[in-house]
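What you see is the complex with one protein chain gone and the rest in place.
Chains: A and B, in written order; residue numbering restarts at 1 for each.
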Amino acid sequence: MRTDIIEIRWHGRGGQGAITAAKIVANAAFVSGYKGVVMTPTFGTERRGAAIFTSLKISKNKIYDLSPIATPDMVIVLDHTLLEEVDVTAGLKENGLVVLNGPKPVSEYTFKGMKVAVSDITTHSVEAGLPPGIINSGIIGAFSKASGLVDIDVLIDAIEKEFSTKRPELNSKAAQIAYDNTAIGGM
Amino acid sequence: MHIIESGNVAAATGVKLSRAQVIAAYPITPQTPLTEKLSEFVEGGELDAQYIPVESEHSAMGVCIAASTAGTRAFTATSANGLLYMNEQLHWAVGARLPIVMCVANRGIGAPWTVWNDQQDTIAQRDVGWIQIYCNDHQQIIDSVIKAFRLAQSVSIPVMVCYDGYLLSHTYMPFDQPEQSKVDTFLPKFAPTHFLNPDDPANFNTVTLPDVRPGLDGKMAPGYIEIRHNLQEDLRASLDVYEEIDTAFAKDFGRGGNPFVEQYKCEDADFVAVCIGSLSYQLRDVIDIMRDNGVKIGVMGVQMYRPFPNQAIIAALDGKKCAIVFEKALSYGNQGALYADIKSALYNSKDKPLVHNYILGLGGREIKTRHLLDALNESCTAPETFGDSPRWIGLKL
Partner (left out) sequence: MAPKEFCKMISRSKPGPGDGGNTGSWRVLRPVIDLKACIPVKMNKEACFNCWLYCPDSVVSKTIPPVINFEYCKGCGICAEECPAGAITMVNEATPIEEDK
């Protein structure tokens, strides 16, 4: 089994922009020297609002296996209400990381044997000046802080590129506020 | 410049860089995002083409046939039942020797209904006379589209560029986007050998008789069988032409060199896994595990399926102990189509390997590393006792 691949699973709802967020991270990771980047959305018939997930694999080497992630190193949860519907930690490796958009303090969320990072992205994004409900830029800030995988400055560049026609500064500001306000706990 | 995008966008970008002039569009999953992207390119002024939405795939190919007959560079894309609905026009396009390029995002065929990946759709079209190129990743998709336009116009035969639906069409990965100016040099403007020209009126594809007959000009006109024989000869000769095009592409863009088959760790191998499409890349990781366990094994992806590259197949497999053919399609009532073709090619080789056949992944059934390992171990442990019937992987009966 290859050990050079970092597997990140994104949980969101149809329409929340999980795929766009994963794509931004993919771009930033590639720019940071991860030559192998594969993002595989799950394909189904569910509609807007339904729980969906997206697989993102990154590695310094080319990735050949395109199948969805079964044993992630980290999971990113765009919406804390998903916790009631989906077992977001399914297959998560030991000492894995859960990055969560949730309103409560980090001590209120426990996932046995896992690290947790929490940021109230929904609120921070509004603080940044975005209309309510746009959270996919903010969650990237929390991901950067919690994982340390990709530098926040590179991510912010990638955000501004992706959202070049859709309020780029507000989206990058949301990511920065989330980055500065991510609490890490668990284990 | 590298971008991270889906396989469908890679295909659309290749079409844009190739400056297609007429695009016929009819949506079908999982190809739809390709033609949607092309409509954005046309709408945004990035591609100067006629974008013609039609009411069926049959009409889509009809539009391409008309556009190509008028001397323009024509493109369309489809999947699964859409491709089958086109079937009659596919025969027409190749019989009329029109250099149309079409992408197919491979998908299983109903009934029962499925939208997920296998390769039954294009494999079932292998006998129509189109050239078929298969891709393993996004780089190969964008590069193959560009090469396909040059190949099609060089030999006056239409080309299908095929890639796995969802697995490639909807997955995002980085690929290099060639520069427009370099593509323009590589792919010269389309100068049709024959086209509808008011200054030189002609009837195309008129009725032929069983025998040759004199035309109005007194010259003997070929009959049906001569025209078809000529198509077959040209298809066989297309192998050399494609090799030249691939070499030229490698010189200009630094990528390629494997026009027919792409081998991984095959040189010293006793066993070679063989398949078509992205599975051949997925198998590389599995081959590495097998190698760690001391098995001398490699994997080979077949990139060009029609015309069938017999010589390349023989060169790759002659002298091996066993070739293990994995297929996401079959010739129902017989065996895997690729398996049968490979056995047929090897009939003329000096030191024939054993050949095994596995069927897997139909209708998008997930292909797990564990299943591939089990199958390869089974084949490598007792290769002589396998038999000539395909075994199925991952069935839940």
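We adopt the following convention: contacts are C-beta pairs under 8 Å (C-beta built on N, C-alpha and C of every residue); 3 or more make two chains touch, one makes a residue touch a chain.
Keep in mind that what you see is a predicted model, and the values were worked out from it rather than measured.
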Contacts of the hidden chain among displayed chains: A, B
Which residue of B:112, B:201, B:294 or B:387 touches the chain not shown here: B:112
Interface residues of subunit B (partner: the chain not displayed): 111-113
In subunit A, positions touching the absent partner: 45-50
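Keep in mind that, in the parts below, only the chains that are shown with their structure count from here on.
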Separation of subunit A from subunit B, taking each centre as the mean of its C-alpha atoms, in whole Å: 36
Footprint of subunit B on subunit A - complex, ascending: 1-2, 23, 26-27, 30, 35, 37-41, 43, 63-68
Residue ranges of subunit B in contact with subunit A within the complex: 2, 4, 30, 115-116, 166-168, 170-174, 278, 281-285, 288-289, 366-369
